[in-house]
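Yeah, one chain of the complex is gone here, protein chain that is, but the others are all in their spots.
For clarity, chains are labelled A and B in written order, and residue numbers in each chain start from 1.
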Amino acid sequence: MKATAPHAYPILKRILAVSLLLGLLLIISAFLGLSMGSSEQNIRQILAVLAGHADQYPTLSSIVWRIRLPRVLLAALVGATLSLGGLVFQALLRNPLAEPYIMGISGGSAVGAIIGILLGMSPFPGVAFFAFAGSMATLLLVLLIASTRSAMKKETLILAGVMVNAFCASVIMFLISLTQDSRLHNILFWLMGDLSMSNTHQTLMLMVALLPCFTVLFLLARPMNILLMGEEMAANMGVDVRLIPLVLLLVTSFMVSIVVCHTGLLGFVGLVMPHLLRLLFGPDHRLLVPACILGGAAYLILCDLLARSLPSQGEMPVGVITAMVGAPLFILLLRRSRQ
Amino acid sequence: MKTALAVKDLSHSYGRRSVLNAVSFSVQEGEFFIIIGPNGSGKTTLVRTISGSLRPQRGQTEILGCPIGSYSGKALARSVAVVTQTPPADIPFTVAEVVLMGRSPHLSLLAVEKRKDLQLAERAMSFTNVQHLAGRRLDQLSAGERQRVFVARAICQQPRIIVLDEPTASLDLAHQIHVMDLLERLRMDEKITIIMVSHDLNLAAMYADRLLLLKAGGVVSLGKPEEVLTFQTLERAYGCVLLVDENPVKKVPRVTLVPNSIMQAGFRSLTGQ
Partner (left out) sequence: MPTGANLSTRRKLYPIVIMLMLALVVAKTSESRLARDQAGRTVSVPDNPLRVVSLAPSITEIVFALGEGDRLKGVTQHCDFPADAQSLPKIGSYVHPDLERIVALKPDLCIAVRDGNPGNVVAELEALGIPVYAVDPRNLDTAVDTVLEVGQLLNATTKAQHLANEMRARIERVKVRVAGTGRRPRVFFQIGTAPIVSAGTNTVINELIVAAGGQNLAEGPASYPLFSREQVLALQPEVIIITAMTKEPDLEQVGAEWRQYEGLPAVRNNRIFIVDGDLFDRPTPRLIKGLETLAGIIHPELFR
């Protein structure tokens, strides 16, 4: 009897292999992220500090553990969340252009955040709270628009999300036109994605909120596979097509919203990473969920590293790097997949 | 012999348009049951009711003796597998992965496919003769091959009943026979009940144990092929002139369409009307 094809290998082994590979990549990225930054250093000093000899190089130790470590951790969490968010929405809406902000989250959170900034609030808790409230409001609006009787058609969801985002974009432009002072700078940084707003405490709280979300989405990975076949077929295979898409939608929207509150609208991570990983490792979501978490984390750590260390003064918004790296990568993937 | 499916007084409307009107029938275990009828007769709606996708506005459906509402989604999937008319083509999975998905009603949330599941998938693929395509992606296959893959998936689900909605519609002749033979084998080897909707009256006649003829949401005739496929019944249902004689290959009716020109020429003299 002919052996089964490669893609039917015991899935556990494949998950383990991919996780190990990407986990290693993540560790390397984290190491690089801790070792490099906007101040000068040499490798021996870094290794000494990482090994725990804080007393020898107190300043560098402060920089590595108090400044870079929270930043690397935040980049990892955000990269993981946005990649996973893109993956889930692409599966849920069966649309390869879906990205984590598609359900009106970008529009709503931006409007909320800008209002918070204009009111003079500090990033935490003021602006973050307003951003979260904004995204929940638009999510609710999108769900209301798209739900007819008992079913929610995916096309209506996408259209509603796009429309709500477009409306919010006009509100954002209006608010920006009213702003003339330094708050304009804050607004623009928020819109481009900014990893410097958060501190250690906030990042740890974020981690506590995100880990259950990651777990739930991993558990729902196989139903996500089946949902790709269409709702009717998924129902015929025993997937609860009322409950599971709703849970996926709510958990993912929540997860993306709280991340956006901390960092603003980081683009291209959620669009490109799922496609890249799918190209490399296949479409099985039981593999892609951990791959997106680990790979997305590594990707954003590296992008943030570039954003911090490339410019000779100040730092570039990391959203610029993710776009400059992500867009060409996406185009490359498109051409590859068409062959 | 147990009743696989029992339908009583099934009625459903889309808006004000009535699609099913007090339909009642039952199917025995291991039967090859084919539903025929013109377009708009409610065949697809009936199939969706049986598979659990649609809850009818009135009437009861019983699967294997229990009301369909008493089944959880997964339990129903373990009893009934569905092959739709046009299976989705833009799925990124390979054949093996799609067939293996048929095991999911038997797996709990965290469970992973084991050796037994892989073996069942392999058996299903060789049964439908797609095992040589196991590593290919679904969108690289022809329509016929794709259809067989989804039949394999249905087999992999290990159901008691397989429901198919016009599975041979887009297949060429060899594949049509192949699929029907396959279903017949399933029925004989595994005692799986086959409930099918078909457009092809002759194919239906050759394989079915019993036929159900629907028109405008109501049952016109129910019974063995020779009972249902009579000239009068068919003309009433389909609204056109048909010639019914005996199939030379098997002792079942054969239905032939009659073009207008031949009819003018003197078709009536042939049938002795």
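Definition applied: a contact is a pair of C-beta atoms (placed from the backbone, for glycine too) under 8 Å apart; a residue touches a chain by one contact, two chains touch by 3 or more.
Just so we're clear, the structure is a prediction, and the values are computed from it rather than from any experiment.
Partners of the chain left out, restricted to shown chains and counted across the full complex, are A. Checked against the full complex, the one of A:186, A:203 or A:257 touching the unshown chain is A:186. In the complete complex, the residue from A:67, A:219, A:246 or A:333 that touches the missing chain is A:67. Although one chain is not displayed, subunit A still touches it through residues 37-40, 59-60, 62-63, 66-68, 122-124, 177-178, 180-182, 185-186, 189, 196-197, 199, 308, 313-315.
Please note the rule applied: only the chains that are shown with their structure count from here on.
Partner subunit B is touched in their complex by these residues of subunit A: 1-2, 4-8, 10-12, 219-220, 222-223, 225-226, 228-230, 232-233, 235-240, 278, 282-284, 286. Against subunit A, the residues of subunit B that register as touching in their complex are 48, 51-53, 72-78, 80-82, 84, 87-88, 91-98, 100-102, 104-105, 107, 109-110, 112-113, 118, 121-122, 126, 131-132, 134-135, 157.
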